[in-house]
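One chain of protein is taken out of this complex; the other chains stay put.
Let's look at subunit A:
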Amino acid sequence: MDVIEVSGLRKTYRGHDAVRGIDLNVPRGEVFALLGPNGAGKTTTVEILEGHRRRSGGEARVLGEDPGTAGRVWRARIGVVLQDADDAADLTVTEMVRHVAGFYPDPRPVAEVIDLVGLTEKSKARIRTLSGGQRRRVDVALGIVGRPELLFLDEPTTGFDPAARRQFWDLIRALAAEGTTILLTTHYLEEAEALADRLAVLSGGLIVAEGTPATLGGRGAAGARVSWRHGGVQHTEQVTDPTELIRKLVAEDADLTTLTVTRPTLEDTYLTLIGDHR
């Protein structure tokens, strides 16, 4: 049984179809990323699976239960980092994490969690005084303190500086290595590429492509563009397999110091996908 099993999921807001029939399966231990432009239905989907919103149709099982009716014991097995949380509480980081840790049967040690998100130096600071990126890390700490089996991360690194983002990626990899299943939404394609075992692209409430970062949207079979200069002339060829061409160029004694082989980036593939479905 997969940790997340979704079929035909639909959500309608006052006549507007936000999610129009999604099928999704995430096995235990996988890091799965949902990509898509704003309004594609990512957050709606995630919030239905977190038990925040009721679905309008379709089936959803999360950790074997219906998230629309699951109770407190189920809630203790998931971790949630919401997209729009921005607490400005007059509590210190340590107080807040310790407080929420008390909701769970077997929480991580508070100091360890704060260290994991890189806030040890700020542990005695009131949350109100933290920067946006630091508050986001508090959210992440609150999401993982209960040792969730399944962690939902809705655009978790918005507002992070590059160093903090790298540190966060290491944290996610460590959680995944421990066996935590992770459902991630993000706008950062390099983040999805760095973290996700599999990903899906949502557009207009539908999944328009699903695969691994290497194969999404036919990326793996898309071929390569080979460029080189020879005799002062720039040459470019689009080929399915560059090996043959390069072997030929070597045999011809071509000057290969400027040789480049490029495949479509995940971003190219993504933009093509959502462009096609707009």
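By definition in this document, contacts are C-beta pairs under 8 Å (C-beta built on N, C-alpha and C of every residue); 3 or more make two chains touch, one makes a residue touch a chain; residues count from 1.
Definition applied: contacts and distances are computed from a predicted model.
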Identity of the absent chain, which is to be given by its UniProt protein name, from "Acyl-CoA dehydrogenase", "Transport permease protein", "Formate-dependent nitrite reductase membrane component NrfD" or "Sarcosine oxidase subunit delta": "Transport permease protein"
Option from A:D86, A:E244 or A:E267 whose C-beta touches the chain left out: A:D86
Hidden partner chain, residues of subunit A it touches: 1, 28, 50-52, 63-65, 72-73, 75-77, 80, 82, 84-91, 95, 99-100, 102-106, 139, 142, 146, 149, 179
